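Quick notes on the structure that follows.
Excluded from the complex is one protein chain; the other protein chains are retained at their positions.
Chain nomenclature is as follows: A and B, assigned in order of appearance, with residue numbering initiated at 1 for each chain independently.
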Amino acid sequence: MAYITGVSMVNVDRHYDKGVKRLAAEASSKALEDAEPDTLDYIIVSSSFTYASDVQLDIASYIASYTGFRGVRALAVESGEASGLAAVSVAKSLIDSGLASRVLVVGVDKLSEWPTWKVYGHFSKFYDVEGEGMYSIGMGGIAGILMRLYMETFKVDRLTLAYWPALMHSNAKLNPYAMLRFAITPEKVLEAPPVADPITLLDSFPLGDGAAALVIEGSGRGNVLAELVAVESATGYPSIALPEDPLRFESLERAYQRLTQRADIKEVDVIELHDSFTIMGILELESLRLAERGKAAEAVSRGYFSLGGEGPVVNPSGGLKARGHPIGATGVYQVVEVALQLGGEFPGLKVPDSRHGLAVSVNGSGSSAYIAYLRSVG
Amino acid sequence: MPQQRPETATGIHGWGVYIPRFRIKMEDIAREWGWSDSQWKALAMIEKAIAGPDEDSTTMGLEAAANAMKRAGVDPGDVGAVFFGTESKPYAVKPSATIIAEALGVTPVTMASDLEFACRAASEGLRASLGLVASGMVKYAIIIGSDTAQANPGDVLEFTASSGAAAYVVGPSPGSAAVFEGSYSYVTDTPDFWRREGTPYPRHGEGFTGEPAYFAHIIGAARGLMNTLGLKPSDFKYAVFHQPNGRFPLKVGEMLGFKPEQLKAGIVTPLIGNTYNASALIGLARILDNAAPGDRILVAPFGSGAGSDAYSIIVTDAVEEKRNKAPKVDELVSKKIMINYSTYAKFRHMIRVVRE
Partner (left out) sequence: MAGFSAPAVWRGRTHRYRLVAGKCTSCGKLHYPPSYSCPYCGSRSMVEAELPRVGRLMSYSVVYSVPFDSKSRAPVILGLVDLGVARVISEITDASPEDVSVGMQVEAVFRRIAEDGGTGLIVYGIKFRPVKGA
């Protein structure tokens, strides 16, 4: 058994005045507020851009000592955009194996440190650098190919797909940790500047900095927010050029299948998933079979995944789209948010009486996928 | 009986051309730099070809060589030399010939080098190749002329300096599309055009590039060749010369005693500009695209500095089956995308961009 007993987030923003260690330390110390540092067995750090942009090696140890935990066991996990959930999965393994009884997971990354033209170059490293990563993918090039293919294959128009970012912005309005807290209309999405046409700026995650932390414990004494029932993952095709159907994330389908074998998931009330771009959110909903293939955008547009809709509430935080996507930190934010929802303590858009939640992360176009299942303990 | 000239043992097995799709009109250049239209009209120019931002002499050279190999139909393993003539090298130090050889599958057992002699380097590579092939040292040689020619913005040279490439696969005369009959080189130290190390654009002597340079050397080479072979202009069906503009090749042909109808088939510069190392070689390719078996061709490239080589070539029956195996010059000339002066300036790195 693994329980989430402490959580913390830094608001996603351009934190020019704080470095990676500082952001991680703020999140970590808050998550551990009432825990004794010397009862901590491990710190698992999730960071991706720290390496992509040559900032710091052995980041976990430096964060540990900077935060005041010198002596603790520390290691870093890197799995691109899916790093955060990868770190949570490592932490859960330590707990489940009995090697640790209390683990701190902290995810941190900063995208505001460099000019955008440089950050776009780093983004290409989410993809195979001996293949398409050699080309000028920039921000959203591969997702743009998927979006056009989706529109052509399923005859979905651009406006229907614009309901996703509109919903995300609407959800984020109440989230004090979200980077973009303003409403937009679907029409505005189409009017926004193109980033990787057909993707516009308003289909894309904002470039912000963030850190989130959570404490996982093996026994549920004290202040338990939620149970971390299972985390599963799978690797997938290294390129969308390889699968017969590029609009299926084989890695996520497989990870989800493994998760359902590991845990009996009867219903899902809330999901935080990886909508780096609108099309990613749509394809993930379909990979999870929460919508029929080609129908997820339409379901979003009629409120199926909104609060009060028939389906689970998707991304009440605002998702990567509006909360933000500080790469290595994102998965940790998602698990924190789901845990807070299940514990009834989420400070933004609340999903009332939610008992079952998922967090989903994907790197690139599905080279890896992680999925976590959380359950309320009430 | 006089001894056979070694050239007669050699022939052209494949020819190939690459012309980038982008074009700019002469009017646009004239308007930008305050020239009167009479300036470019006197050069008999209409448009010039411009390499795209992801092209350079190496990429164009490879495309031309690949087209030549399609026509040649020879095993890349039988190619023993790759000579790349350019005055616009992407690397000051590092051969382009090896990149092209690698991409063609010719490596590693081959000679490969970049040659420099203004617009004549590829021609020198051709003549050297005839010797290598005739001697049996190599079976086939690939000679590539390719340039993204530079001109100082505002210099009259800007009307003509353009981008393009031509390539030839030379080998034993049997099976070739055209056999060599003879060749002749003529060089002197004539400083008509130069570019100093580390400088982006060449300087030239304007009129001085004409009489003592272009005309003197081409006439020296062409007359020398005809004297050696005992031929006169009327013995040739076609004559093609280096073409720095649309006017010079007609004039030098006339000075040598050729008639306009012998010259026109090989003049491509008015539509694409002066492609430097590829200039005369694209002209020759256009002739081969259309020539009949038995036609005799005089070809004389020229390079500043200065020198010219003249070759006499006789077309064989094999030309017919080879010509449709790769794009013809006229097809390449007609596929075009018009761009304006600012796009041209960006594509050819004339706008100073500061990078890391």
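In this text, contacts are C-beta pairs under 8 Å (C-beta built on N, C-alpha and C of every residue); 3 or more make two chains touch, one makes a residue touch a chain.
Because the structure is a prediction, the values reported are computed rather than measured.
Among A:240, A:314 or A:349, only A:240 touches the chain left out of the display.
The residue touching the chain not shown here, chosen from A:132, A:232 or A:298, is A:132. The chain omitted from view is touched by exactly one of A:147, A:283, A:322 or A:335, namely A:147. Along subunit B, the points of touch with the absent chain fall at residues 20-22, 52-56, 58-59, 62-63, 66, 90-91, 99, 102-103, 105, 334-338, 346-347, 353, 355-356.
By the touch definition given at the top, subunit A reaches the unshown chain through residues 116-118, 120-121, 124, 128-149, 152, 193-199, 237-242, 246.
In the analysis below, only the chains that are shown with their structure count from here on.
One simple way to say how far apart two chains are is to compare their mean CA positions; for subunit A and subunit B this gives 58 Å.
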